[in-house]
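For reference, the structure I am asking about is given below.
Complex shown without one protein chain; remaining protein chains in place.
Right after this comes chain A.
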Amino acid sequence: MIVLEADVRAATEEVADLRRRLAEAQAAHAEEIRRNQAFSRIATAIGAHQSLGETVQAVIDGGVELIGAQFGAFFYTVVDQTGENYMLYALAGAPPEAFAHFPMVRKTAVFAPTFDGVGVVRSDDITADPRYGKNAPFHGMPAGHLPVRSYLAAPVKTADGLVLGGLFFGHRDTGRFDARAETVIVGLAAQAAVAIEWNQAGEAGDRELTERRRAEERLKFALDSGRLGSWELDVETRAYDASDICRSNYGRGPDAAFGFDDLVATIHHGDRDRMLAAMDEAIRTGGDYDIEYRVVVPSGETRWVHARGRAAVRYQSDGDVRGGVRRMAGVSLDVTERKRAEERQRLLLNELNHRVKNTLVTVQSMAAQTLRAADDLEGFREAFEARLIALSQTHNLLTEQNWESASLREIVDAELEAFGGRERLDFDYARDLRLNPKATVAIGMAVHELATNAAKYGALSGAEGRVTISWTTEPASDTTPARLHLRWTESGGPPVTPPSRRGFGARLLEKGLAGELSGQVRLAYDQSGLVCAMTLPLAALEP
């Protein structure tokens, strides 16, 4: 029985031992499951490509759970869009406020191996570590810091050795982190590094995409502001893609069909071959395409377009570009206004040239005829200068009015100003008239000749004479067009007689002026004074 008792006791102890071992095995298994679940959660969090903050939080939460730490912190460096480095952190086992009032973590003797990526720091009691308390100003944990004795820290670095941050764990009791915990944390740090790299790569990609979108928006804004259309042509398939503004340059709406054939058909037939040749040349040589041509938009209006482009060249191995151009891209601009302005300028220059040349001939004529009538050089000079200035006066009046017209009264005033004696002039008319440039010059010169003659031989030569300038208009009748009757009447001067030879003035008035303005001019040498009666059709005078 003793043996039996002993056997029973032994058996009982064995059962107890078995039970204990079973319980231990079960506990170990449960621990394994818990740890695996923790790893699984971390892996899931990393795999889910959440934000960096969320990923980092999952890592630190998992780490605390895996090694039974009281506190965990993950300090990591981020680079913002300006390239500035700064540090963020995630906490486990303590609220964020626990660190909020501390200055940012520094590379003290304790932290240095982690932030420098040297290796793991594991201590059963960090306050006993020789590296502890070496740095000002706190020489150890600042007041209010979480109580940490057991300490485990691992750098988080990429495969290339770039330190991204550090994982830090603590416990208020000593001796809590063993070698196994260290292994777990090193593994976790590696996973965290991968997660952060993933995240940064994704963010960089996002940033690049955002930047590219912004650049595209800026480009579109610039194109739109400058009314620049953009286009692209597939050289092989002739597929043509044009922006809305580009389409509008060719008179097409955003929804209208507008392919390469439509483009070519829209170009003015006179410019089409030149355009196609320029495009072929650019495609053949890989050079620039730069051309201005006319387009006939669907409304029938002809407009001008400036198109520029460049062939996208794909060089072949032998360096030949032939056949290497796949597509062309470029811009188009409606330059109709500029072209019209250039045309106006060209016309203005021609007109100016015409006027200058005409004036030179007029001066040439005045010089030649003054010379014919002059008795001597001094007489020539006096008469010629006076005529030149008379001509210039009419030009002044016309220039003031954009060379469109001048007032009859102003023309007469301007020409008589040189002769003085304004109080000896009488005007009699109901309504002033505006005269076209040709009539302005002709009548201005005529008045000048009349006044010169009056000052030399007529009413303005003595002290008593007067001149009356009068005009009336006569409406059109069945037999005559609407006419101006302009009359120059001298009185009170010496008796006048017809000159023995007809001078320049008389010729200009009776023949020149009458012919030029399609009217009649009659000079009457009355006893009382010279009378010049002009009858001129208004059609030849009006602007």
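The criterion applied here is as follows: a contact is a pair of C-beta atoms (placed from the backbone, for glycine too) under 8 Å apart; a residue touches a chain by one contact, two chains touch by 3 or more; residues count from 1.
Basically, contacts and distances are computed from a predicted model.
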Fill in: Among "Pimeloyl-CoA dehydrogenase small subunit", "ABC transporter permease", "Circularly permuted ATP-grasp type 2 domain-containing protein" or "Response regulator", the UniProt name of the subunit that does not appear here
"Response regulator"
Worksheet, complete the sentence: Among listed residues A:37, A:345 or A:358, the absent chain is touched only by A:358
Response to the item:
Of the candidates A:54, A:516 or A:542, the residue in contact with the absent chain is A:516
Response to the item:
Against the hidden chain, chain A presents residues 350, 353-358, 360-362, 364-366, 368-369, 372, 438, 441-442, 445, 507-508, 511-513, 515-518
